[in-house]
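This is the structure, below, for whatever I ask next.
Of the protein chains in this complex, all but one are displayed in their positions.
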Amino acid sequence: MIRTLPATLVKALALALFAFLLFGPLANLVLWSVAERWYAPFKLPVTYGLRYWEVVFRPTGDAMSSLATSVAIAGLTVLVALLVSVPAGYALARLKLPARTLIMIMFLLPQAFPSVAIYINVARIFYQFGLAGTVTGVVLVHAAHGLVYSVWIAAAAFAAVDRDLELAARNMGASPLRTFATITLPLAAPGIMASAIFVFLESLDEFTGTFFVGVPQVTTLPLLLYSASMGGNYQIASITALILLVPSVLFMMVIERFLRADVLSKVGQ
Amino acid sequence: MDRFDARSSRPERSAEPGPTFVRRHGGSRIGLRPSGMTLVGAALLASASALAWPAYAQQTLNVATAGDQNMVDYVKDYLGPMFEKTHPGVKVNAVGTGPGDAGSQKIYEKLDAQKKGGAAKSDFDVIVIHQKAAGAMVKEGLLERYTDKIPTGALATRDTAKNALGAEVSGYVMPMFHSQTAIAYNADMVKNPPNSYPELVEWVKKNPKQFGYNGIKGGMSGVAFVAGWVAAFGGDGAKLEKGPYDPNDKAKWDKALADLKEFNKNAVITPGNAGTLDMLNRGEIAMGPVWVDMFYTWMADGKLPPNMKLKLVSPGMPGQPMYYAVPAKANEKLAQEFVALATSPEVQAEGIVKRFNWYPGIDAKNLEGKLDQAAWKKLFADISPEDLQSKGKPFPIAPYFNDILEAYERKVAN
Partner (left out) sequence: MPRPSPLGLLLVAPALALVAALFLYPLGFSLVAAFTAEGQPTLRHFEKAFELYATDIRFTIFIVLFSTVLIALISIAIAGVLTLSETPWLIATLRWLYRWPLFIPFIVAAQCMRTFLAKNGLMNNTLVAAGVLEPLQAQSFLDWRGIVITFVWKQVPFVTLMLAGAMASLDRATIEAGRNLGASRLRVLVELVLPQVSQTLLVGLVLSFVTMLSVLSVPMMVAGSQPTMLTVDMAFRINAYGDYATANALGVISYAMTAVVAWIYLRHQVRREAEA
């Protein structure tokens, strides 16, 4: 039966099914953000309205300032992560290092350990340093967590740069530093920029570390998202999530132009 | 004391040389010199200060609230502006830490880290916490004694204002509101709701997979249901509430817990306090234990069928208050004034009862004359004051509480 169907129809159906599974859950998000009343046995909201958007954007709520803080922190986190990842990535890609793979795995670890236990201890240390309640503290915590992406991808980016070009520059008398600045770094830049998207998203989703290190002086939007979501406050949580989509997608669109296939093929090597 | 100044002096400290970092943790040998970290930290200070802290007035009162978002919003939208009006130059900053004991635990962890880190001032001036955390915080000296210094201190005389799960908290806490667990049911699907635990067992046998609760790991409404079960079927309920604690008592619960395991086969285990309400929302279950305050919030948000009702089954189900407390090293004077306002009869009547349909934290008799009849009636629409009096129980004292949870983990969930 299926065999007799035109191939195009099969493709279209498969794509439609894929889109349903992909956007179905998101449709839920959008529906809840405008649902004022929705309960069984109704399959769709009983009444629609923007009441909860007004709640989120009310004068005493600080959604917009939290969003600004979140985006600023995410941006700074990317900056810090790239600052330390560029030299590390270069060394991992180009220089002979003892226990190279072990070093790579070191950066993986913060992703692995459930974070609460760690952040309690980080908070204690930050209080001693006066870093608690500062943007700096939050940025450092986020950066350590996102480092696996920036280091691994930066290493891949440098590995993808053609060595012959560097050698040519050296042969023409350029110093190693100059070669790096004018040849290697610009060629690796697209891949490094691409890693930024993952670091950015990690930071924009994070709330546990922000709570222990930043609150109450620094509050971000995911904190609101967390307490609304855990409490089953669907409308508020959905709206917050939709707001958080905006910077993520914008950032992705900017970064998109830098996503280069040959870099992604070398990640983690 | 001017908070903004205090903060702007901090960056100097963060530039302390690395070795201090290691020395202060002399006991541990795991430390590495965080030279990179301090470097980056210093490099970042310029950009961070450009970001500017939230525009603080001369003084900020930081209020941290465990519990649902609407409790945070209550401080943000209602209490905060009211307090700011009578205290020019003060800004109330509210932050939520998430629902349930997890939210309170986070506040505890933050205060504990602060104490161990030697912070000069508390980050939070007023905290709103659950009973379990309150007991632990008092024991570890994280809180300030204050209720005898505020005019409303004498208005709350219920047991729970002095005793939190067996821990003496008298003087350290003021109840914000009382909450109660009860069985929520869809009156369209359930015509004759069970009146007691044994009747509920029968009902669930006849209507498999129509009753749902959230186990014990997903929030306190499930825990309350289990605690009520043990009190109903495990012997001496009064002893669980009052003590004295006898570690051998848990052996007497074996039968009750085996029955609960059997009961679970016909029940749905839901994901969390909100998960039970969520399944009631979609009509997937007809009945389940919920927090009365959450129930009314969900009703108000249009997330429950309009014909949902509450039932407090005998011999009873537990409830607990949320407490206002003041951490050590907080801005004591402002904090006390804030709690005094929050627990005044006017605010309790208008903010807690009328706004949310929650049970007041201070004794109900203090609200007489502050509320219209309609608001009172609505408060006791499903559960009468007599029922609340006789079937609204406190949670078991902490050691029994822990025994019940662990026995459940061993014998029911495992």
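Every chain is named by a letter (A and B) in the order it is written, and numbering of its residues begins at 1.
By definition in this document, a contact is a pair of C-beta atoms (placed from the backbone, for glycine too) under 8 Å apart; a residue touches a chain by one contact, two chains touch by 3 or more.
No experiment lies behind these values; they were computed from the predicted model shown.
Summary of contacts with the chain left out: across B:T270, B:T297, B:Q336 or B:N357, the touching residue is B:T270. Of B:L61, B:L111, B:A136 or B:I397, it is B:A136 that touches the chain left out of the display. Of the candidate positions A:F107, A:Y127 or A:F211, contact with the hidden chain is made by A:F107.
Among A:M64, A:A168 or A:V249, only A:V249 touches the chain left out of the display.
Think of the hidden chain as still there; on chain B it touches residues 21, 28, 30-37, 39-40, 100-102, 105, 136, 214-218, 223, 264, 268-272, 275, 278-279, 282-284, 402, 405-406, 409-410, 413-414. Touching residues on chain A toward the chain that is not drawn are 8, 11, 15, 18-29, 31-32, 40-41, 43, 83-85, 87-88, 90-92, 95-98, 101-122, 125, 140-141, 143-144, 147-148, 151-152, 201, 204-205, 207, 222, 225-226, 229-230, 234, 237-238, 241, 244-245, 248-249, 252, 259-269.
One rule holds in what follows: only the chains that are shown with their structure count from here on.
Per-chain CA centroids place chain A at a distance of 32 Å from chain B.
Looking at the complex, you find that chain A touches chain B at residues 35-41, 46-47, 55, 58, 60-62, 65, 69, 72, 76, 79-80, 83-84, 120-121, 123-136, 139-140, 143, 211-212, 215-219, 223-224, 226-228, 230-236. Of all residues in chain B, only 7, 10-11, 13-14, 16, 21, 24-25, 36-37, 40-41, 43-45, 47-48, 51, 53-54, 62, 64, 67-70, 72-73, 76-77, 80-81, 93, 95-100, 102-103, 106, 109-110, 112-114, 116-119, 123-124, 272-275, 277-278, 281-284, 294, 298, 301-306 touch chain A in the complex they form.
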